[in-house]
Each structure stands twice: as structure tokens, then as C-alpha cells.
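With one protein chain withheld, the remaining protein chains of the complex are depicted in position.
And now, chain A:
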Amino acid sequence: MIMINLIGILLIGGLLAMISERFDDKMPRKVAMAVVLTDLLYLLMCLSGMPEITQLQAPLANDPSTWLMHFKSDWIPAFGISIELALDGISLLMVLLTLVLGAIAISASWTDIVVRKGFFEANLLWSLAGVLGVFMALDLLLFFLFWEVMLIPMYFMIAIWGHENRGYAAMKFFIFTQASGLLMLISVLALVAINHSNTGVWSFSYFDLLNTQMAEQTAHWIMLGFFVAFVVKLPGFPFHTWLPDAHTQAPTAGSVILAGILLKTGAYGLIRFAVPLFPEAALNFSYPAMLLGAAGVVYGAVLAFGQTDFKRLIAYSSVSHMGFVLLGIYAWNELALQGAVMQMVAHGFSTAALFMIAGSLQERLHTRDMRQMSGLWQQMPRMGAVAMFFVVASLGLPGLGNFVAEFLVLLGLFKVNAWITVIAATGLITGAAYSLLLMQRSFQGEVNKKWADHGLIDFGSREMLTMAVMMIALIVLGIYPQPVLDTAHPVLQSLLELTTEPVNTVAEVVR
């Protein structure tokens, strides 16, 4: 029930936020913030009553009772579809990340949104609810449902409150994810149909579908359906083209959620579903997948280098960073997977912060064009310093979370394929180049006369508080990453065991 409540609080909170606008214009954001914090507190309280997660035995992928939480209730019994939610270490990390970044996104929307505030906060909370569902659903149809439905509030956020080219960006975002989602739906249904013909039972439960036996060729195609859907969301090269548009055009809070959380659903899907459901097919596919990952790292970095739009640069840097996640997942060993999980968390914070800075700049300067910015540090020293921190975090400075993540990925990857590691490592250098370029162009250099007498307002206490949360998070992740690693460890361990088990070779598999 805890998990249902987590989602329910956000859904109802969204309604409340929308209604509260009738009483006071400034109410919705407060209500929304209260709702997210309540949700977070509720989760932490529930967790405190449970045994230490690192003490738990590894959650067995095929036995829900070993998971941290498990909930199952019939939904459409005619097809064996149920409302099945479960939580293990990785989902827990992602859920926590979602709620924390959700609060940060609401803070980002504090002054950014000026019209229809109630509906905005409602959409924000609903998309958070959808994301939580994605991270917890273990019935494949329920997962698909959350996967698709979380897009609708996101679509509205881009289409209604976005920047100048919002219609195009929102449409592109929706069509990319929907079309790839349909491929996943077909894959899900194909997998279920195979399980049905093997066992005679309809079931969409993850636990029933693991170890479904099928011909190698079939597994390959079904796996590809999942792969494409997740890689579009990740986004991996060459399916990333929706991302720069969507991120650039979204309002700040939307960008924070998109980059910080939504992208992670793709990575989560790969770890949770694409590989474990089809261990052999997925690992046979690991070489092309890693090549795509390395291509993403390099390509994203090169394109980021060429951008003049502040937000677009960050968007492309996301493509580059998420390339590391793809590499880490398909290297499929403990080190690399730990790196991937770490990257998901660290990138969530660093990018969210950078997008907030971009949003603040846009709010003050009404442009995102870096050619028109220069020497802003002079006028806004606090913002400059904060930007510097997150820029170096993003380029992978040792001591901060992103470094740990990328280092672990490269370390794990080296054991698998040295050459791809070399290519991916160049991403660190190019990363440094575009990150510093961003800093140099906007905050350093001569003061642009245009803004000299504009009276630009520096970060206030609300912004500094929000930034401080993310800074502390990144520093902690960088200096003492052990808790995160420990939380993910048992899950990764059991997933790795699952895929190394001798898979029965089925000589003759019925379709």
C-alpha cells in the first residue's frame, strides 16, 4: 500500500494545487512543494521502520517476497494483468531522486511560471506520479501505462509554458516516445503471448516472465523492441534528436524533470527489463549497444561544443553523459553497473542545477544566446560561483559525484572492451572543453555593456538553498559514495547472477 500511497499523494496533490489557484495566485507552488515534501517524508518514515537495506539478502529477481516492498492486486484478470508494484535498491534510489528533484523543480518554477500556475504545478506533480509508477511497476502492462501516461503532463508543460518553438518541440518529444513506446507494447505482448503458449497462463508479471523460454531469434527481436523504446528515452545516439528541442523549449522546471528524471526511466528500463528478460539476446547485442553508447558520448560532446544556446549546450551534454550510462549497462559487470547507477543520480543533480541556472539567466536576460552574455560573474557573483561548481561537476572533477560515476563506468568497461573505453574516455576531455567554454562565454570575460545598467538580480536565498541541496548531494556522492553503492549492490548482484545462470538451451521452442 505504501507505494500506492506514494503515487496517490502526488495525484491528489496535483488536484489540490490546481484548485488552490482559485483562492490565491501564489498558493499552487506552496501546495505543490508541501505535497512533494510530504511524499518524501512519508517514504523516509516508512523506510525507517524497515531493516537496513544493505543488510537485506539480495532481492531475488524471481521471488517478490525478498524485495523491500511488494504489492499486488488484480486489475484485468482476463489477461493476467495486475497492479503489481515492488521496490528494491535501484528503484528506491530512483524514487528518492525523483522526489528530491521534484521539489527542486517546483522551486525552479517558483517565479518562472507566471500564467496558469495551478495547472502547471498539477502537471508537474502528475508527471512525478507517472515517473514513480515507472520506477515501481513490475507488471509489464502497468509499466507501459505509466511509461506512456507520464508523457501527457510533460507534453502539456512543454506545449503551454515552453519557449518560442514549444509546439514543435512538444510534438516531436511526444511522437518519438509514443512511437517507440508502441514498439515496446508489441514486444511486451509478444513476450506475454510466448509465455502464454508455453505455460497456458496469461500473465504480465515481471516475476512470471523472467526465464521465459523462446527461440534465440525471437528473443532478439523482442529485446530490440524494448531496447529501442528505452534508448529513445535515454536518449542514445542516434535516437536523441528529440532531446535538444524538448529540453531547450521546456520551461525550467520541465527541463529539470526531463533531464533529471525522465531520462533515467530509459536507463532504469534497460537495467530492469531489457537485459534481465532476455539475458542472452541482450548480451549478444552488447557490442552494438556499447558502440552506440560510445558514439553518443563523443557525438553529444562534439555537438555541445558547437552550441551557442545555453540550454541546448546542456541538452547535448546530457546526450554525452547518458552515453556513459548505456556503456555501463551493456558492459554488464558490477563495477560498470554501479557506475551507471551512480551516473543516473549524479547527472540528475548536476544537469538539473545547470538547467536552473539557464532558466534564471533566461528570466533575467530574456535570452539563452551565450554570444550575448559575457562577464555575468561581475554582476551576479553568487550565480557565477554556483555555475562554476556545477560546470566542473559536470566535466567530471574528482571529488564530485559525476567523477565517481564516469570513472567506475570506464573501469568496468575496460575489462570488457579496451578500445571502446578509449573512445569513451575522450568524452571526458571534450566534456571539459565544452563545459569550460560554457563558463567562459557566459560568466567570464568582459562585461557586456548591454547588461551593465540592467540591474541584474543575483541568486536569492530560495535559489541558493535549492542549489545548496544539489551541491551537498554531489559532494557527498563524490566523497562518500558508499551508501549508494551499497544500496544498489544487492540488486545488481542478483541481476548479474540471473544472467550468468546457465540458460537452458531449448532445442525446440514453440513460437
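Just so we're on the same page, a contact is a pair of C-beta atoms (placed from the backbone, for glycine too) under 8 Å apart; a residue touches a chain by one contact, two chains touch by 3 or more; residues count from 1.
What we mean here is this: contacts and distances are computed from a predicted model.
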Select, from "Sarcosine oxidase subunit beta", "Sulfate/thiosulfate transporter subunit", "Xanthine dehydrogenase family protein molybdopterin-binding subunit" or "NADH-quinone oxidoreductase subunit N", the UniProt-recorded name of the complex's unshown chain.
-> "NADH-quinone oxidoreductase subunit N"
Candidates A:34, A:149 or A:210 - the one touching the absent chain = A:149
Answer key for A:38, A:178 or A:284 versus the chain not shown reads A:178
On chain A, what residues meet the omitted chain?
-> 74-79, 115-116, 141, 144-145, 148-149, 152, 155-156, 159-160, 167, 170-171, 174-175, 178-179, 182-183, 185-186, 189-190, 193, 511
